[in-house]
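Okay, structure first, notes after.
Excluded from the complex is one protein chain; the other protein chains are retained at their positions.
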């Protein structure tokens, strides 16, 4: 069986696991107040050139998103996301469960545009003021749920729009490494602090056992954040496990190496799919592919490959998702290309 | 100045006010546990032919909606509404503030359809089960936010779809009297208990100082409801004020008389608008009208009439809203028709 | 039957009701944005000498408390109250339902002391910082749930402690008029803005049909409050009803006249009880009395008087509560004294 189901089906990259094994019997302070977390935070600040940022390490993506949004917003303030946004669809209403509406707008290839943001903001604030929620935080993901990425120009425009509208920009980087190493990407890690009020660096989908790093660059959003972390169940007792893993991931830019590897395999697959004449449900330069395949072909592939169903297309075709990861191999891609 | 701003700009209908004045110095038990509330509840049960229903009297519409939904749903369950639905737009995220997502679907003339409901239900339950919220309650309003009404056939179809999908049907009747007395309506009060798990009878917009009656007909939803009422700030200390008012409103079907009056004036206005060649933003047989008027005409009308801006249409035209109420007069309608 | 059950068993004081009747057919803007609410707000600002305060009119006490606390606190911040405090006991967890812990400390005759406040603050902040909630708001009521009142010196000391601890002082004045007119009171209305960050002026228990006035004097707490009002279901559609009523209540200090009347009758009762040798469960100078009576006497009284059971004392005695109100009469007090 070859696995293209997702990018979190294996354990940790060997260098990450080694770091955990090596430090296993040390005794440190709990709850992220240890030297490993400090060191990892320093590495993040250096790599992203944000020496004054507030850095927190959390376990999972849904947890990170709702904890941050809970801390950042007042009760009547809302997040804005595209209708495919992870917080809008795939987190079982975790943001609403903490009291905040997620306003959605139609996506364009998985992405938000300044005009869509401005439109929804104006609809909420033009009249009947205070009978509608106040849009206050823009939720983006890069790469998006459709595998697409933002250009620097696009991110800059959204950031400027947010500032003009007095909104925060929060970027969910669950697949940030894949985005930043994708063909066509022109955003550098050190660009993010300037454009975002907060962003995350995903570890779970890029070689860690688990772990997301939250970088808060807007100083107005940092006060008492650790209270919220604890209240949301997001303060890991053995917090150093996150520091140890992120240090290993940042060392020699392993995170970007792994992102690049996954992207390369995905691009090989994409090229093969296109050559064979298959249509694509979305045009992704990153590690998630969304081909449209004949239903019989899908049944046939299931015998030797794991992957996900995404959406029905017509009577004969469905869209599916293949995901490559840090642990995917050329051999698996060869096998899939042959079978397609 | 003539008022077409809304249907809650005056105090109470004289018969309602008289009842309050007449009973003012009586001493009764508080919190709705008095004889007046009991009497009003009996009148509701008789009028709507639901002898076993659980009847509660609340102060306002937003309060009623979020209190009911809070009591009915578990944390991961969501309400479904059209995108113009009151809970989806004009209640400052009150439902989300109590933890529940409001899933929206595009409206058809302000209304929900069985196919739209089924589609959104299936999208949420087909796969990735438990990463998405569980659609559990259908929110309808009759009349809708665009003044349109459901036919019996439409309501029946939605009710059957809800039962099939194991969802509750909650009908917001903030303007129920206007809906049930509108030209084209074929729903009788006594039809509602059979189609709905809960519905409300609006008083605020139909001649009370304030007050909404919540009728819970699904016995699975009634247990401990008064705890929720108190917790949501919806248990009025002098609860009998609601019982006294609703008794007066139900007596000799005053509520339907008032609805009919408002509708008649609105239809006179509609007819005049159409005769003068104005287009309508929505086709409403009830007491809210949405004509599209030239901007200069709007400016001119503002000098003598109150009404609301609804939406921009194009460079020269805007959509506005005229609302008639129990206290509106033929004289005011004549004046407006003349000015149009 | 004579009624000593509570201070909200009748309707409105005649002057309040007259004002409602007189203005009933006027058309005004909704949601508290009318001239009557503006006028009443001006009267409040003048009477309490707080020209820059933010004034809001709400329907009920529980609603006012949780709406204010929801707006004032961040998710990890808590309210502190005595263990008899209304928000701690009798509001069905409304504050917790909005996400905030209510920390309780033992009361002293229904009252909070600076040392108890300081102790609980220090216990929460001395160590293990951010694993405990952050005490941020002191909830007081005056008069208290046991009918007792704060002296100016006591309130000043609590206010200074709050400032030192960076906490807000919120005073629930559901029975403020009774407190400010009680024997022994030395607090003037115009003292409150200096000591409190926010306080309420109760109308429901002092001659209105319903209504609480929230006065926010700390400018850091006012931004966007009306969003919270709407979200909490506390924005009355016919908001002017609150403005009309409060204007009538403030005119010629009717509110204080009514408080004084209720207190005078209560003091007559207390004197009689003491003369007859009954013990008191709490020493209240205000309109709530808590005598300890023989169980047979209680049964006997029930035939002609309404009142509430409070707590068992021993095999032969129970504590009960008699409440006088603006509408109570000397005749009723005479009857009760005779029956005791």
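Every chain is named by a letter (A, B and C) in the order it is written, and numbering of its residues begins at 1.
Everything below uses one rule, namely that a contact is a pair of C-beta atoms (placed from the backbone, for glycine too) under 8 Å apart; a residue touches a chain by one contact, two chains touch by 3 or more.
For clarity, every value in this text was computed on a predicted model and none was experimentally measured.
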#### Entry: Option from C:20, C:37, C:59 or C:132 whose C-beta touches the chain left out
C:132
### Message
I'm checking contacts with the chain that's been left out. Which of A:227, A:246, A:290 or A:307 qualifies?
### Response
A:227
### Of C:22, C:90 or C:118, the one touching the omitted chain in the full complex
C:90
### Message
Tell me which stretches of chain B touch the chain missing from the display.
### Response
70-71, 74-76, 98-99, 130-131, 133-134, 224, 226-231
#### Entry: Touch residues of chain C, complete complex, unshown partner
75-76, 78, 89-93, 96-102, 127-128, 130-133, 309
#### Entry: For chain A, the residues touching the chain missing from this view
1, 3, 5-6, 8-12, 14, 17, 20-21, 23-30, 59-64, 66-67, 91-94, 97-98, 204-205, 209-210, 227, 230-238, 241, 306, 327
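In this section, only the chains that are shown with their structure count from here on.
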### Query
Once you find the CA centre of chain B and the CA centre of chain C, what distance in Å lies between them?
33
### Message
Could you work out how far the Cα centre of chain A sits from that of chain C, in whole Å?
### Response
49
#### Entry: Per-residue overlap in chain B, given as positions that touch at least 2 other chains
91-93, 97-98
